[in-house]
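Mind having a look at this structure? Questions to follow.
All protein chains of the complex are present and in place, except for one that has been dropped.
Entry: subunit A
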Amino acid sequence: MNGINKKRKTPIRPLNYIGMMRVTLTGLLLAIGTTVMLQVAMFFQDWGRYNQTTDFTKALGESIKFMLAPRAWFSVFICFVFFVLIYAILNRFFMTIAIYLITVIVVFVAEYMKVKARNEPIMFSDMSEATAVGGLTGMIDRQLLIGAVSLGLIILIIAVLLEYLVHKQKLGRLNNFFSQLKFKNKWFRLVMLVVTMGSLSISFVVNADHNQAWLQKFGYQRVVYSSGDDSLWNGPIATFMANISTVIMREPHDYSAKEMQRIEKKYGNTAQQINETRQSKAAGQTVAYILSESLANPNDIKGFQYKGDNVSKNLEAVKQQATVSGKMLSSGYGGGTANIEYMTLAGFPLATYAPEMTVPYVQLVPFAHTVPNIAQVFDKKEVLHPFVGSLYNRKEAYKKMGINHFYTTDNKDDTYPKKYLGGASENAYPTDDNAFKYLENKILKSTDKKSQFIQLMTMQNHMPYYQGEYPNNQYQMTKPVVSGNTKTQIESYLAGVHQSDLALEKLIKHVDNSKRPITLVFYGDHWPGIFTFVDPQIQAKEAHETDYFIYQNDAAKKREQLQSNLKRPYASPSDFPALTLDAMNVKVSPFYALQTQVSEQLPAFANYTRGKFVDEQGHTIQTKQLTSKQKRLLADFKLVQYDLSDGQHYLSNKFTKTMK
């Protein structure tokens, strides 16, 4: 024989080939099973997007069909590499399977529940919420949670038992079989460890464009407008990996130091012109932002009818008396609270950031050079939230944004008082009535000349919605016909909205009676995800409209010294800082001068999509339909947004210096 190795003195040492192949086969089968299962979690849903179905067999069929696409195999690759990584670390076959399966169960439950609630898969930015386990588990279906935990425990016990039996050689003829399932060559094991860790970390270490290129090699095709649709198309694992490294904002083509100097000068002059008619000072005033969780107006939903009192009677009345009111165009449906909150504070719409930048508090604020926001105009800045504060990286984000105190249930330094945590029933979230009482308490305590900014984020109407949440609930849904479960949720929601409405009436009365100038900025952050008969893609505008108003008591109106004739029937959350300062008649910096012009001259950003606006008549228009003056303003706005978020920071501090 003339083999190539016959003359070699140093042939390659043979590996435990048979064992490795058996482990490889196990890993591949588990990886394929995982990918199918996760895809079932995407398809076995009520949303009706792209063959989502409540028929399990059909969902399974769609998931198997998904496996015929090249892009499905990225998920298999990642799962397989993950399996090999665990195996390389532990070098124990059954424990590897157990840990892998437990991880898969956790991921499956998390993905299924998140898609069920928001039609969105788990994103990398959600990992910051992993520390808020206590808060999150409350949102998970209890039966599913119990089932998952039980299954995980059973798997672990079986694995430990099998490992023990293998170790003690008590499996008879199978002893030899299982003893082969180990790395026998330590160098090979080390190589596998390095290779698997390296493969899994690619998306974490490369920049956004390289990450996209890496994923595209596997056939990944980003669905820009919806992460939910992205996960249906590419698989939730691919969607997760695609959004790890993100571009904050793509550099505008004319971005340069010279251009930013021009903008600084231009809006410096604009600020001077605006401030000629602005006479009030923020000192001695209070601005209270009220983010009303999941508050939509059921009366606006086409085809929806219910029996019971008008759930939004007081809200509609207050809007008539408010300084400015209308519909806010939310970016979220069923969730995304912190993203809307960011827009209302910073004055930048999500629609102009890169599509991958979906959670500003996690992906932008910690890394931005500066985060100018409306709270900085005021001396005292506080946020109240009757829940845990660890979601969406708020604690860190608020520090960066200059918030002095963040009152939450889990903050040892600034603890949300227990007396304001009562819910409508035993396990229900704190009522808006209680939340508003705490807010009033905070405002009333502020009697000095310092200006005050308070933000309250309520919890009462947060999902889940269930039977018995509101005792003696009189509300009944009559149209359209929906499943029993959906009907129960909607009726409970209606009761909640009504309670919020009553609480709002009381709040307005107390605000009216106060001698301190108070400006309330009230808005619903997004729809709840329970109106399953509304398609949030087809009826996008309607499904993203919530009510907003800016209400001022007499003391505030007297302070502003000028009749405000603000009008903004459709507003982006990013309009709120400029609208608030305008309502208060307060002097502005060049930064807010620009925002004022945007809120006056541009139609509202439709943050639920890209490149679209909604005008005063409620018509959706595209960027190309803007006038050239509007386009120029939009271009300037994007340049400033880029410079402050991700650019070279050419703008000086004077541009954003607050006028107190």
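Note that a contact is a pair of C-beta atoms (placed from the backbone, for glycine too) under 8 Å apart; a residue touches a chain by one contact, two chains touch by 3 or more; residues count from 1.
Note that in this section contacts and distances are computed from a predicted model.
Trainee: Absent chain per UniProt: "Acyltransferase", "Peptidoglycan D,D-transpeptidase FtsI", "Extracellular solute-binding protein" or "Carbohydrate ABC transporter permease"?
Mentor: Going by its UniProt entry, the chain not pictured is "Acyltransferase".
Trainee: Hey, which of A:48, A:61, A:219 or A:417 is the one touching the hidden chain?
Mentor: A:219
Trainee: Out of A:76, A:556 or A:614, which residue would touch the omitted chain in the full complex?
Mentor: Residue touching the absent chain, from the options given: A:76.
Trainee: Kindly note down the residues of subunit A that lie in touch with the hidden chain.
Mentor: Touching the missing chain: residues 1-6, 8-12, 17-18, 21-22, 24-25, 28-29, 32, 67-70, 72-73, 76-77, 217-219.
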